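Dumping the structure here so I can ask a few things about it.
One protein chain omitted, others in place.
In this document, chain identifiers A and B correspond to the written order of the chains, with residue numbering beginning at 1 in each.
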Amino acid sequence: MTGSRLLGIILIIATVVLVVMGTIHPNQSGAMIADSRARLIGSASSPQDAVNNLMQQIGRRTWEAAYASLANKGEFTETEFVRDLNGNYGSLRSYANLDGFDSQPLRASGDEAQVRARMRWASVVGIFEDSRDLRVVRNGSQWEVAWPIVREAKVPPQVIPVNYLRWDVVYRGAEDDWGAQDVEAPHVRIIAMHPVDRGGGVVILGEVLNEDVVPAFVTVKASLLGSNGSTLATEDSFDKISHILLPKQVSPFRIDFRNVRLSQVDSVRIQPSANLVAASADPVIGIEGQKLTPLPDSSLTGSLVNQSGQVVNVAHVIGTFYDNKGQIVWVADQYPSRALLPQTPVPFTISLPADVSNKVGSYRVVASTYSSSRFQ
Amino acid sequence: MQRLGFMERGAPPIPLGLIFLGAFLIHAPLLLMKLPLKSYDTNFHIFFASHYSHHWFDPWNAKWYAGFSQTTYPPLPQQWVAIVSRLIGLDMAYMLVQFAAIVLLTLGVYRFSKLWVGARAAGYAALASILLGSEAFLVYSAGQLSTTFAAPLYLNSLPYLYEWMRWRNWRSLLKGSALAVAAAAAHHATLLFGSFLFAIPIVALAIIDVRESRLAHVGSFIIRTIFVTALVGTMIAVVLLPFWIALINYPVTQVPIPHPSRSNYILNPQWGVNFFLVPYGAMILALPFIFMRGSSSPRLRPLLLGFWVAFLLGLGGTTPVARMLLGRAFEVLTMERFAYWATLLALPFIGLLAEELIDRYKWRAVAGLTLAAGMTCAVAVSWASFRPADAEDFKVESVAGWLNRDGHDRYRYVTLGFGNKIARLAVLTNASSVDGEWNSGRMLPELTEHGAGALTSSKYFGKNGLDALSAILQHADRYGLKWVFMKDPYYEPLLVFSGWRKVDDLENRTITVWSKEAVPPATPIDSPQRPLAWEGVLWGILPIGSSILAMLLVLIPDRRWAGQTVVSDSDKAATMPSAGSESSPANDDLVLGRIS
Partner (left out) sequence: MRSWVTLLCALIVVVTVPGLAGHASAQASDLRFPQKVEAGTAFSVSTTGSGSATLYIIGPGDTIRRVVHLGESISFGPDDLHNAGHYVAFLVSGSSTQNAQFEVTASHQAATLSFLAKPSRLPVNLPNGVSGVAYVFDIFRNLILQPQQISFELSDSSGRAQIRSATSRDGVAWVKMNSAAKAGPAQFQAEVASVRNKRVIQQVPGDPCSIRMTAHGLGQKDKARVALETEPVRDCNGNPVPDGTIVTFTETYQGGQSMVDVPLKRGVAKTELPSHNGAVISVASGVVMGNEIRWSGGL
């Protein structure tokens, strides 16, 4: 009987071994994003282990465990810790998920070490990075992370008077006389356009001006035409433009074409389209302290200041970069991850390609905003 | 060692009619309540059926992915739903076809179990199949009509094929082959993967039985096995020819799409509950018995090994086995179906366990087993409420109405935050979408280049999902995509910053309609994947024809074998008829007309 049951015992043991193997060294590449990062939280026997454990907990949003593992949890509450990572006021962070992270030891001593953690968060408008230099301290045989808390700014209770200005539109009715006028579409004009060959494709850079006295909802579409007049490709500016332009406002635009060489292109047809839309003149966003950072981290940094009383949940910063002759050499953008509270600076960083960085003589930055009524 | 047959024990096997009545009493009310409509995939199958009901011979469906071919998915259950829907509507037709699959499963489990265990234990196994957690999970929570339709057909086919292999019974060959082909026409994954898990133990059993029978000719057995494999393979190749053409010309090369069933269930306990505890239920308590009893009887060892492999595969990413055995297919298949097959393979053991417990503990065992099985079924049925497919139930009729009026359906649309309601919407509207739920059928590069599922659920696929959504929104002009219906405000910043404007709202402002200017009306995509006319004709005739043929063949009476005695598993080998007799044991339960 013992012999006849041997197979069963072997299969049970094999099953347990396979489960243990699959759990200690999991390979969950086909699983959902959040699940595939799941690992056994081991003991933090080194500074990097401590950081990795913390990052996993953050990725899986097990806030309580993550907060409990910190060395300096007495300095802030769990709510503040969560808000630091998860944002507030419906900012990009509120909806972002940790897509990945790297940890890099910077220095270490017997009882203390410093590790740089780079977190990549996936938000609805793309990836944003959050880099923190973490102090890791020894506590007995374990290492613990001292979290460098960034507290969300708090706006003191106040009343901010705003002369609220907005445009509303009444369109022509269906039963109006056929000769009756409809409201005229806004007049917009392309004031600059420059095609460049880049990364195996063509990029059209330019600027568009609303020369009307009413707000315009603008989209710029471009077609690349070959030497025989045929259309090689058509794309539009998507989010590389500020779509709502108030009177006399200028927005840069960038249109990317993949898999087309500039040498194939005979001409470019730009089609700006503008629609009259209801819009608001607020909020006003100041873009302060703009500075170009040279290579190797070539970028344009600065801070956004919301000069109105309305919370901006998500802001979009688009930079136009010109050479010394005033020609556009690049257009790049960034979505700051934090909400813009009234009168509260929020930093931004627009990365620049290394080869473009050397050519930049001047630059211009515009900001567009999204405010959800749900968070007001 | 017990060596008594049921006649000697005195307890008669449960009549099949009673088992069918049990299936009716348990599942008919649940299906009449249309409970599966809350599941993940039910509306997907109804959507396919809806297309067949309108375009029987044209498998090109323009409503998803700007056009895709339904020959990428075996059509049998959906075609039956389409046929029955002419009488009772799509929803109830689905319920009726699903009920037929449940009843067929009880019969299939009974017949399959009888190959391994006695009639009484097989009866308990069939009874257990009514309350099987994995079946209830797939029917009411996952909505996998095709899987639950194909498995019973295979289970019913295998005893016939066993009879052919052992006794060269030509009637069994015809019946078994026809049922196997019909099963293949019902579900491709069951054909490509599940069939091996069921068939190989049966072949091994036949080998064991042939070797134990001194009069058997091993050579002729091998020839019969090769013959039936070739015959069934050829018939499947012909019946599903358009499917193979689509698969060979356009293999699934897209970036793999994540699925929680591939995760490690220990590291992700929420999925462990979903894909292990709920489908197995009280069967988990029987696992030691399955392993011990399965290994102690040589005849049961092939079944045990088949169960073990399916069990390991069903654990998804919890062990490295599924990834190693399935290779690339691991990232295409979902793993819950392996758990389902594992539980089906375990049912003969469960029947045996029930038989022994009842013999030993009488009514106490009956009560305990009923309670355990009932709780398993109850939890699995109610799981769709505990963990619903949609976070929020809402109606899509208003969206369909909006699309169908004022020429809005001249453009394509996409939904955000609609979950699996997109299939229901696709049934109701005339408009075409660039999204869909049948990932293997899609060909739009914006979708296949990113490892994400339906656009409506982009956020759950992280960067890949949002990249796919951005790519398709960026090429709105190309596809005539003018409308976005947004249920989940998560996506609002993307729409705002990428040039979409809110134009309307529906359902008490919980759904907003977004539009893009200057988008040209949608035009049909001239796709090379579109099946040729003759493929459409084959698709409309052969799969459904195979099932009708199988039904007709099964009605042919079996030859009775005078010396039939049904015994317990340990006696089975001894009491089986000798191969030399060349006559098979008649199975008095095989003919549907004589079941009760």
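Definition applied: a residue touches a chain if its C-beta (ideal position, glycine included) is under 8 Å from a C-beta of that chain, and two chains touch if they have at least 3 such contacts.
None of these values were measured; they are calculated from a predicted model.
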item	value
Displayed chains contacted by the hidden chain, counting the whole assembly	A
Touch with the omitted chain, as defined above, among A:7, A:115 or A:209	A:209
Identified contact with the non-displayed chain, of A:82, A:153 or A:281	A:281
Residues belonging to chain A that touch the chain removed from view	163, 165, 167, 177-179, 181-184, 191, 209-215, 246-250, 281-282, 284-291, 302, 307, 363-366
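We take it that only the chains that are shown with their structure count from here on.
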item	value
Cα-centroid distance, chain A relative to chain B, in whole angstrom	41
Residues on chain A engaged by chain B in the complex (per definition of touch)	1, 4-9, 11-12, 15, 18-19, 21-23, 25-36, 38-40, 92, 95, 97, 99, 122-127, 217, 219, 221, 234-239, 241, 243, 273, 275, 277, 313-314, 316, 335, 368, 370, 372, 374
Complex contacts: residues of chain B adjacent to chain A	256, 258-260, 262-264, 266-268, 271, 288, 291-297, 301, 304, 308, 311-312, 315-321, 323, 330-331, 459-464, 466, 470, 473-474, 477-478, 489-494, 496-499, 501, 516-518
